[in-house]
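Every protein chain of the complex appears in place save one, which is left out.
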Amino acid sequence: MTSTHSAGSAHILRLLWMLISAVLALMTIFPLVWMLVIAFKPAPEVFAPNFLPVSPTLGNFLYVLTEVPFLRYLANSFFMSATVTIVALFFHSMAGYALARLHFPGRDFIFLAMFSTFLVSLPVIIVPLFILVKALGLINTYAGLIVPSIFNAFGIFLLRQYYLSLPRELEEAAIMDGAGRWRIYWSIVLPLSRPILAALAILFFLANWNAFLWPLTVASDTNLWVVQVAIVNFKSQYAGAWNYVMAASTIVALPMLVLFVIFQRQITESIKTSGLK
Amino acid sequence: MGRSDMTYPSTTLASTTAKDRPVISRRNRRDWLAGYLFVLPDALGLLVFVGLPMLLALGIGFFEVDGFGSYKFVAFKNYARMWHDPLFWSALRVTVLYAVMLVPALYVSGLGLALLVQRGGRFATVIRAMFFAPQMVSLVVVALVWQILLVEKVGAIGRLAAAIGWGPVSFLGDPNLALITLVAVSVWFMMGFYMLIFLGGLQDIPGEYYEAAKIDGAGPVTSFWYITLPLLRPTSFFVLLVSIVMAAAGGQVFDLIYVMTNGGPVNATAALIVYIYKQAFQLGAFGYASAMASLLVVMLMLVTLLLFALTRGGRFDHD
Partner (left out) sequence: MTDRQTSPAKSGLTRRRVLQGGAALAGGIAGLPFINRIARAQGAALKFWQFYAPGGDVKPQVKWFEDMVAGWNASHDVKVELEYVTNSEYMNGSKLSTAFASGEGPDIFIISPGDFLRYYNGGVLADLTPYIDDVAKADFPESVIANRMVDGKIYGVPMEVEPMAFYYSVKAFEEAGLNENDVPKTWDELLEVAKKLTTPNRYGVLFETTPGYYQNFTWYPFLWQGGGEFQGKDGKSAFDSPATVQALKLWQDAIKSGAAPRQVLSGGFDIVANLGAGYCAMQNVGVWGISAMDNNAKNMPYGIFKLPTPANGKYVTVGGGWAFVANAKGKNPEAAARFCAWALASKDQDSIQRVVDWCTVAKSDMPPRNSALAAGGAAFTNGKMGVFSKEVHPGTRAEPRVPPEVYKIISDAIQAAQLGGADPQQTATAASQQLDAFLASYSGAPIL
């Protein structure tokens, strides 16, 4: 892909490229490494200039895990994010498919109306939304955490784009066979959507895992807390104890980082090949 | 780029011309019904959980609201107040500045990283993962980590600054540095995502183009300007649209500012979305906040509709 003139200079270029990439990448993860390092430092070393802990300890993690039910909060976050992701992808792919492939009066208007909600972010509508959710009786419930987070024009938009690009022939054959739209969707379109659904699943899961403002507002019951709310609360309780706060932060970040390391190839590939662009 | 429909299947947005329509007209009715049923769950959900709150916010903008259930109709008073509110203009300025710095920075860093890691191989895979890693950590945690890194004198970066003779410097406490620091942290956080998007775009550019250019004696720089950049146009469009909307009203941006500086120092990082939030929740001026929110939504809607029109219904593959 790059043009080089001789094998020798290609080799040097490659080394240079590796070096630059490595340095930039290390700089990028430096803050995360720093978090990890402090999480293993005993309290007096937190602001000490030494990079690695002199006397590393697991005490911070043990303390955090025994003091605060982080596992419960992790479970809540996982449940909320997974449910939103699955339901949202299902709804969005249905809507995206219809908007891309089916013909019905008002379709363009519906798409435009949906697309325009893309611009409305939560802080702008949080009070009316809260009033509505309360009217539905969903305050302090899992449904209250989950349902309002499902609907999102961005996902519909991307899926519509994807379906516009799918070859029609497969469907046409099914139509000739007299298959209904639902069957076409369920047994042909949905399986074909796997790459983009995988990519969007990751984005949706991440976005919901990281959501803070809505879970905070809708759930007062500590049993419904998600990790992001718990970590902010933890920070304000242990403001001075950075070693604990960083240990807690690590516990919150770890599941995502581990997932990413395991599925890294799939994640990047699916985002790349999904036509998500 | 007339042939693009054939060349790049994944960005092709088949147009709905007459010849594509189903042949059997009896199907039309059934398609109507199917279409409505398929769209129903999302349409209803968006209507209830986004549309209705948006309309309510628009309505509340015409009232004076005390935050305790009293509503007094004041017509356009809240809108008039904006005109005379220096902090509103300052917030607008911060928003524009933030977007003006962030959008190009994300574009350049996303594309730059994508070019850097576009070759395959185990090494590139690891590097990619590292660039994407910040995205996997929640903003709350991100803000905490950066706060201790950046704090004057004792933070790691603060120490570094002092070591090279630039210190003591307060990245988040100096009104002249706070916004640019926020932009830097935002770029750090979001660039991995845009890198992946650009990678997708780069992959769609056929290798033969580069081969041909190479035969013609073009160097990498020439290839980049005359092949890569023009053929990346659909991707670029998408990246710009998403990053502009995100910079002006994105939830992530709000979270980031909220946890890192809370709009300070001296309102230097109080972007419109933060100012709206503060007016509503810290000062109880829900009516005023709603009026500003409505204006923001309308402005963004105009921008989007414009982009929408320019791209002919969200189609990014034509220039």
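To keep things simple, chains are lettered A and B as they appear, and every chain counts its residues starting from 1.
As a working rule, contacts are C-beta pairs under 8 Å (C-beta built on N, C-alpha and C of every residue); 3 or more make two chains touch, one makes a residue touch a chain.
Small disclaimer: the values here were computed from a predicted structure and weren't measured.
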item: Left-out chain, listing which of the shown chains it touches; value: A, B
item: Contacting the left-out chain in the complete assembly, out of B:Phe88, B:Phe238 or B:Phe286; value: B:Phe286
item: Touch criterion as defined above, residue of A:Leu112, A:Leu216 or A:Leu257 at the omitted chain; value: A:Leu216
item: Positions on subunit B contacted by the hidden chain, ascending; value: 40-41, 44-45, 47-48, 52, 55-56, 59-60, 62-63, 65-71, 73, 87, 147-148, 150-154, 162, 168, 170, 172-175, 262-267, 277, 280-286
item: Subunit A, residues in touch with the chain not shown (by the definition above); value: 46-47, 67-69, 86-87, 90-91, 126-127, 130-132, 134-137, 139, 143, 147, 213, 216-217, 220-222, 229, 232-242
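The working rule: only the chains that are shown with their structure count from here on.
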item: Distance from subunit B to subunit A - Cα centre to Cα centre, in angstrom; value: 15
item: Touching residues (chain side subunit B, partner subunit A) in the complex; value: 9-14, 16, 20-22, 27-28, 30-36, 38-39, 41-43, 45-46, 48-54, 56-57, 60, 113, 116-119, 123-142, 144-146, 148-149, 154, 156, 159, 188, 192, 196-197, 199-201, 203, 207, 210, 214, 218-220, 223, 234-235, 238-239, 245, 249-251, 254-255, 259, 273, 276-277, 280, 286, 290, 293, 296-297, 300-301, 304-305, 308, 313-314, 316
item: Parts of subunit A lying in touch with subunit B, wherever the complex brings them together; value: 1-3, 17-18, 20-22, 24-26, 28-29, 31-32, 34-35, 38, 47, 49, 91-92, 94-95, 97-99, 102-105, 107-108, 110-125, 127-129, 131-132, 147-148, 150-151, 153, 156-157, 160-161, 164-165, 167-168, 175, 180-182, 185, 206, 209-213, 227-228, 231-232, 235, 242, 245-246, 249, 252-253, 256-257, 259-261, 264-265, 267-268, 271-277
